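Have a look at the structure that comes next, please.
Here the complex is missing one protein chain, while the rest keep their positions.
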Amino acid sequence: ATPKDTLVIGANTGIFITMDPAVAYEVLPNKIVAACYAQLVNLKAIDGVIVPVPDIAESWEISEDGLTYIFHIRQGVKFSNGDPLTAEDVLFSLKRPILLESVSAWFLVDIFGINKDNVDEKIKQIDENTIAITLNAPYAENITLGILSNMFTGIVNKKVVLANEVNGDLGTAWLADHSAGAGPYVLVQWERNNVILLEANPNYYGPQPPLKRIMIRDVPEASNQRLFLERGDIDVAWDLTPQLLAEAKKNPNVVEVKVPGHSNEYLAMNASWGPLKDPKVREAVRYSINYEEIVKDIMLDNAILVQGFINKGYFGYVEKNPFYQDIEKAKALLAEAGYPDGFEVELITSNTDTRKAEAEKIQADLAKVGIKANLVIVQSSQMYAKYRAQGHQMIIAGWGNDYPDPDNLAMSHANYRANQLAWRNAWYDDYAATLCEWGQIEPNPDKREQIYKDLTEYWFHNGPFAMLYQTVEFWGIRKEVKNFEEAAFGYGMLFDFTKVSK
Amino acid sequence: MPDTLIKIENLKTYFPVKKSIFSKKLFVRAVDDVTMEIPRGSTFAVVGESGSGKTTLARSVLRLIEPTSGKIFFDGSEILKLKGKDLLDVRRKMQIVFQDPYNSLHPRKLIKNIIGEGMKIHFKITESEIKDKISAVLKEVGLRDEHMFRYPHEFSGGQRQRIAFARAIVLKPKFIVLDEPTSALDVSVQAMVLKMLKDIRSQEGLTYMFITHNLSLVDYIADRVAVMYVGEVVEMGEKNTVFNHPSHPYTDLLMASNPIPDPKFQREKRLLKGEIPSSINPPSGCRFHNRCPHADQKCASQAPELSEHKPGHFVRCHYPL
Amino acid sequence: MNFGQFLLRRLFLMIIVLFGVACIVFFIANVIPADPVGAILGGNAPPEAVDRLKAKLGYDQPLIIRFGNFIAGALQGNFGVSLKTSNPVMKDIMNYFPATMELAIVAIIISIFLGITLGVLSAVHRNKAIDQFSRIFSILGVSMPVFWIGLLLLLVFYFKLGWLPGGGRLGFFTYPPPRVTGMYLLDSALAGQWDTFKEALLHILLPAFVLGYNATASIARITRASMLDVLKQDFIRTAKSKGLNRNVVIYRHALRNSMIPTITIIGLVFGGLLEGAVLTETVFSWPGLGRYITTGMLFLDYPAVMGGTLYIAFIYSLANLIVDILYALLDPRMRM
Amino acid sequence: MELRGKLLDVSGLKVSFYTYRGVIKALDGVELWMDSGERLGVVGETGCGKSVTSLAVMRLIEQPGEIQAGKVIFNGKSLLELSEEEMNGVRGIEMSMIFQEPRSSLNPVMKVGYQIGEAIAKSKKMPIKKTYPEVREILKLVGLDPERVMNSYPHELSGGMSQRVMIGMGLATHPKLLIADEPTSALDVTIQAQILELLDELARKMGNAVMLITHDMGVVAEFCDKVMVMYAGNSVEYASTFELFERPLHPYTGGLLLAVPRVGRTDELKAIKGTVPDLVDPPSGCRFHPRCPRVMEICKENRPPLLQVEPGHFVACYLYGNKGEVKENA
């Protein structure tokens, strides 16, 4: 069994890159980083909705034109080493990702238009306690704050970081496996492919978390995570498959925790490739998939049947799932499109158990309407390489939200000009793109909602996607672990270690 | 002087020993400055202890290895200069039979193919002609037609040597090297093979170079003999002259060491002391001097030449016996 | 050729071979149609972000220049910076390699011990029950997929019986011993931390056995064959004709001669262990170089893959060099 | 039963090898005997069983071979009835052996001194290191430089030197019998002469008997007192060397002698017709009958016993044995 004051998590940490808040980008590492750093603004789940809340920025004002945000810095906050946190640290921390050309700073660069050359103008310290950020467009407040709640606004201790700078790297190398923040925890050790250890920050400005230590052990194999969990060597198994969870929870000491996720899983079709150019064919594909079986038999109900691109619980969510398996209809559509005998297509996806299972299932479904799908299962890095180059024909992939606003989903799934998923699938649809861009800056919430509803309706039948489901995040935990669900709610966006206790 | 078929002049064949990066190259002087003439239609025996360079000499003459220097004339043409078709033609005229009957026939080929291979290379003839020739040659060496379709391992050692010989003579060569053709055979089988060799030589008018270390065989089969010692010819001449009046001390002691199968014969005990020196670092002066009972200062420092001690009898010794 | 020259020549050849490996690995890494930079960015980043990072990391330079840089770096033991860990690859290797090395060494010890014992017994009792048993036992070792048997053993010895730990190098709450070599068994022994030593030993048993089982088979098999071969040699007959008793003949006269081919195989097998570690380390959550390379591969962390592979090739070549030297020590005929 | 040889008496020795081709009846009733200090030559063509005989006497026949019948009385002991341990007390101590390939007969990874020491250590029950002074003596005795050879490995020695080492090793324990299986046929004539000379000298000095296996009639003539001729797993003729060369009685022996070339012999060599029989399926009766120029009906059915036809001259042939009439009880 594990110690009372420590939470031991088994997870596959093979893909973790860095714990530098300006650079970290993957979901779980981000949550670990989040535990170590206070951010400019943070997210919180209120009544099941994720909203931006103050953190280091105690409050903020928006200029008339909606372009400039003034943040008031909270006073009396200390870094984990006892240094006071000042606006200077905040300014330094906000500029860092841009100066570093950090990968996660693409929001700032590609959305807000802040880059290396104009950063000094766009992000400014106004006085001792205030910081101003100027945008290139009057984005809806929810969008702006959502983006700013990303991990790259984690505030680092300027003095400490600069003290550890090598070759002008602004401390990234050092921060990769150290922390210098004001969050509830401190990163005390990271031995890659082995263990990550967090300890409570005695100088945390909020209440002390109930658990003194969080330990994340690298257990690459999901099946081993289950063994560890059942034997009580870990408290939380992070990467179980639905099947493993279903089996493990038969153990009286194991409890399952599920929360709706902030990501989706879809089948996308390259609208510039062969038969898939024809919207009828794409529609036929949508009618050949048995969505229910995927949710029920593959995901074992660890998924929510959502066929629009906006997640359930999000602003603008459309409660309508128009597609179901209808072989006759699909065949008829294919025949109409001139493919009565179907066609052969390459279906690429990445090498995880779930994706593989989905791919096999869809392959079997497509076979029923005469579409012969050849699976190509590769590493996700290779899949993305192909995907970005529009080199795929069909792909099963997913999208994890970057901020809790439909804009993130609409831009990626429907606006080809954003060079995201819609573009990758060569769906060059200006009507949809225009709607997306309008939604981004429409200040009236009702109007905005209508825009997204219209967009979804249009996207359903014209888009290059067959949305499979919205994810559900799930864990197997020991029964001693308390409040895990509360802590995990909103996972994908946030995870609050301070809530967990034992 | 009888008609000469093969003439060897100052032939040297050196093998480099393990290349080393730093030190200068070392050589095995397997054949060192050999000069000899082989008369047409005769049997020329080469004797010597193992490692003395007999096989290397033979392989050099047939150009199975490239000699380091020297000249070899076959029927007047200098074969080390030949190329292409001319070389191929000379190759046909010179053949070899090896010592080990078990390794000299390709184990995976039928006798027919083993014997026929050379004909396919040299003659433009049909399968059936080849078969006829093989059948004829098998008869000549004392085997039968049906043996054509067997594999080597079905034959006894003596029969294998016959096959190897058939392979050689089917190309109608003029010259055959016999490299210890009987040393792996039992005496009674040896007797048969030797008889066959003798018979065919006279029938076909062949010239033999007969390599052996068994002096008794030389006496039985050869006309002329050359004795080799550490890469050099130390004595050469008519067999009877050499055997009756060995002039080099080595030849003399070699003869004395040869056991005589006759208990009545009580020979004086004359042993050759020491071992054969290495041909990488042969002794200075006369290569035999450190084992020679008659050696003196001169022998140690000055290398003797192969000189005509008596007409047709060559000896490489400062003090021939 | 004296020993120094022999060594020099071998080292020279080793460098050539490693250069070749470097070329192959560079070729593969740069021909795989995937883009490492995109991999760092994950699925959401737009192409502009990808291009910016490419330029930053120098992936926009022509292949030949990158190759030149790679080779120049490799010659100085610098394989560049890992895209994933942003550490110099060499630092990462030094970090992970001891774990793999420790695993491989324990595995090879187990397999040498088992393999030679089984091989000798087999040869001496040829076609008897013990021969059959040891052959089946060792052949099973090359017959079962490493990952499968690893999972099975884990299931039995950890999950069902709870006798052995389920993965990792130490218990979750044990601090590693002060680092000297990075091999926990050695370090804890040096530091006199016997509890840690025991724990490390318990942790390494299962993975080392799984990893070494395969090698056991190769060693047993070659030992058996060479022992049978040696037992047929003339000098064994001589030893027997001297009236030496059976055990002296087998263990004093035959064994040492039969070790000569076995040693060669051990060198090869050791290389195999290093790469077999890829699978074993995954199954047993062993933080070693194998996993570093595999995750590097999945992540398209080319510097890591190239560096790691080259390093394994280097160790492999080194192991074979050592074997050659041992060979010379064991067989006087080889001494020059 | 009365022994024909005081030192060694082998009778009715049968050895078979079980192979895929069937059972090879390598020895089928071999008879052999020696007195102390005597030199017996064993001759015959390849495969006639000379080596197998010597190995059987040493009880070194291995799978797939098996000694099936016979008696080996050596120095009053019936060897085939001894336990393995007792036999080890005979091997190397009372009886030792040297082989044809001197270089491969020495362990390549052990120093020569050690290997000789091992033989002495066993008989004297002392540690090997302590035997080194004695080893040096022996090396000197066989004409080698003790200091150099002691610490050499076999591959550093030439064939002749190795054979000297083997002889030293064989004689180190002063055995009563030294079996030498073609000790010189891998060597050059000049070295052969040296080795035979050495063997002769040492045997004389130590008074041990030598069983010399060879197919070289010249060696037999020079070295041996008595000769046993073997043919296809049988003993066919036994006589003193002089007698045998002078008056070979068995047709096979006669044929053999006619086929041997020698310097000064001018007549044609004569071969025995036919080849050695296959021992899986040997001829009935006298195994030589298919090749025998003087074959009789009875030869095809009955095996002639080895009988004394003249004092000290034994032959297994019906030409002399008078159709089974036994001249002397064997």
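The letters A, B, C and D name the chains in turn, as written, and every chain counts its residues from 1.
The rule is short, and it goes like this: a residue touches a chain if its C-beta (ideal position, glycine included) is under 8 Å from a C-beta of that chain, and two chains touch if they have at least 3 such contacts.
Operating definition for what follows: contacts and distances are computed from a predicted model.
K.L.:
What is the protein name, per UniProt, of the chain that does not appear here: "Dipeptide transporter membrane component of ABC superfamily", "Hydrogenase expression/formation protein HypE", "Stage 0 sporulation protein KE" or "Dihydroorotate dehydrogenase B (NAD(+)), electron transfer subunit"?
P.N.:
Hidden chain identified via UniProt as "Dipeptide transporter membrane component of ABC superfamily".
K.L.:
Considering the complete complex, identify which of B:Ile79, B:Ala164 or B:Cys286 is in touch with the unshown chain.
P.N.:
B:Ala164
K.L.:
With the full complex in mind, choose from A:Gln75, A:Asn136 or A:Asn374 the residue touching the hidden chain.
P.N.:
The one listed residue touching the chain not shown is A:Asn374.
K.L.:
Give the residue, chosen from C:Arg66, C:Arg135, C:His203 or C:Lys242, that touches the chain omitted from the document.
P.N.:
C:Arg135
K.L.:
Since one chain has been left out of the picture, which residues of subunit A touch it in the full complex?
P.N.:
Within subunit A, the residues touching the omitted chain are 221-223, 226-227, 241, 243-244, 247, 293, 297-298, 351, 353, 356-357, 359-361, 363-364, 374-379, 382.
K.L.:
What does the interface between subunit C and the hidden chain look like in terms of residue numbers?
P.N.:
13, 16-18, 20-21, 24-25, 28-29, 31-34, 127, 132, 135-136, 139-140, 142-148, 151-152, 155, 159, 221, 225, 228-229, 232, 271, 274-276, 278-279, 293-294, 297, 305, 309, 312-313, 316-317
K.L.:
Since one chain isn't shown, list which residues of subunit B touch it in the complete complex.
P.N.:
With respect to the unshown chain, the touching residues of subunit B are 59, 62, 64, 88, 91-92, 94-96, 98-100, 103-108, 114, 117-118, 121-122, 142, 150-151, 153-156, 158-159, 164, 167, 171, 189, 192.
Note that in this section only the chains that are shown with their structure count from here on.
K.L.:
Count the C-beta contact pairs for C-D and for B-D, then tell me which is higher.
P.N.:
Most contacts of the two pairs: B-D.
K.L.:
Taking each chain's centre as its mean C-alpha position, how far apart are subunit B and subunit C in Å?
P.N.:
Result: the chain centres lie 54 Å from each other.
K.L.:
Mind checking the centre-to-centre distance between subunit A and subunit B? Centres are C-alpha means, answer in whole Å.
P.N.:
Distance between chain centres: 87 Å.
K.L.:
Quick one: report the Å distance separating subunit B from subunit D, using the average Cα coordinate of each chain.
P.N.:
Computed from C-alpha means, the inter-chain centre distance equals 33 Å.
K.L.:
Which subunit D residues touch at least two other chains?
P.N.:
none
K.L.:
Going by the contact rule set out above, which residues of subunit B touch subunit D in the complex?
P.N.:
It is residues 49-50, 156, 158, 186-192, 194-195, 213-217, 219-220, 243, 253-265, 269, 271-273, 275-276 of subunit B that touch subunit D.
K.L.:
Considering the complex alone, what residue numbers of subunit D touch subunit C?
P.N.:
Residue list for subunit D touching subunit C: 55, 58, 60, 84-85, 87-93, 96-97, 99, 101, 104-110, 118-119, 122, 153, 155, 166, 169.
K.L.:
What does subunit D use to touch subunit B in their complex?
P.N.:
45-46, 158, 160-161, 188-194, 196-197, 215-222, 241-242, 245-246, 255-257, 259-265, 268-272, 275
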